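Only a single protein chain was left out; the remaining protein chains are all shown in position.
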Amino acid sequence: MQHEKTHIVPYRTYLIILVALLIFTLLSVKITAIELGGLTVAAALIFASLKSYLVLTYFMHLKFDKIYIRIMVGFVFAVFLAVIIITFLDYYFR
Amino acid sequence: MSQVIHHDEHYDAEGSKIGMWLFIFTELLLFGGLFIIYSVYRFSNQDAFHLAAEELNRTVGTINTIILLVSSMTIAMSTSALQKKQKKTTLALLGVTLLLGLVFLVNKYFEWGTKFEHGIFPGSQYMLDHLSQGEILFFGLYFVMTGLHALHIIVGMVVIGFAYAGVRSGRVNADRAALLENSGLYWHLVDLIWIFLFPLFYLIH
């Protein structure tokens, strides 16, 4: 096997990401404490998506990996979303 | 499975990484099934879900979130440390990760404990007598989803334990880091799932 070169991520990057993640966490706690009706769920999910994006790209190294792994991950999330949407074609229109 | 990988005769870091990702996909869809159930029942029992969520302790949830996020960072750093050939730092970071995992579990234990004291657990008579169907569903899902997640924390800790032993003995090193990287990936998956569990159970009321 030829050696693929590895990318060493500096500690600082991880620290910055953690700070961002913590900020998003606190923001989502604060925002959902306000009475926003249906928007509460949306806000909570948006922050969760932002956080998972950061975890996937930096902690899980997608940013530094070969492109096809990123495509696979995107594909899996897309399939899952499609399944939820199709399931709701039943529950939403019942 | 990382165990299986590192015993192989030939070493293909990229191959075992793909293998780990594929395994993560299956885990995502395993929880995905539960998220489908959650969203369907939340859709049809909105008020009951809000009411039931009041019962959960936001502060404990937030603390556990922070714990997991920090532990994710430490294990990510441990890979960098290994690549920089700083064995001591690697081990220390892994140790911190394991410790944080343990704290998470202890918190969870007390959280579940209080629920049980209040008569809230699957199949309890109290729930049948006092709670609406929507609330029963909420708690049913709460126990299944956080329980399965806790199980993953335990598995993750075992895998990290193997990585720890490997780094110590030198079998896992800068040139053969797959076991450590893969346990890191697994741990981040556990974190990723919690990132969604937390708002869906604790923040929506």
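Should a chain be cited, it is by its letter among A and B, assigned in written order, with residues numbered from 1 in that chain.
Quick note on the criterion: a residue touches a chain if its C-beta (ideal position, glycine included) is under 8 Å from a C-beta of that chain, and two chains touch if they have at least 3 such contacts.
Here, contacts and distances are computed from a predicted model.
Taking the options "Ring-1,2-phenylacetyl-CoA epoxidase subunit PaaC", "Oligopeptide transporter ATP-binding component", "Electron transfer flavoprotein subunit beta" or "Cytochrome c oxidase subunit 1" in turn, only "Cytochrome c oxidase subunit 1" matches the UniProt protein name of the chain that is not displayed. Interface note for the absent chain: among B:137, B:157, B:177 or B:195, the touching residue is B:137. Residues of subunit B that touch the chain left out of view are 1, 4-5, 7-10, 12, 14-16, 18-19, 22-23, 25-27, 29-34, 36-37, 40-41, 44-45, 122-123, 132-134, 136-137, 140-141, 143-144.
Along subunit A, the points of touch with the absent chain fall at residues 1, 76, 79, 82-83, 86-87, 89-94.
The working rule: only the chains that are shown with their structure count from here on.
Within the complex, the subunit A residues that touch subunit B are 1, 4, 6, 8-11, 14-15, 17-18, 21-22, 25-26, 28-29, 32, 40-41, 44-45, 47-48, 51-52, 55-56, 58-61, 65-66, 69, 72-73, 76-77, 80, 83-84, 87-88, 91-92.
Every residue of subunit B that touches subunit A in the complex is listed here, in rising order: 10-14, 17-18, 21, 25, 28-29, 32, 35-36, 39-40, 43-44, 58, 62, 65-66, 69-70, 72-73, 76-77, 79-80, 83-84, 177, 181, 184-185, 188, 191-192, 195-196, 198-200, 203-204.
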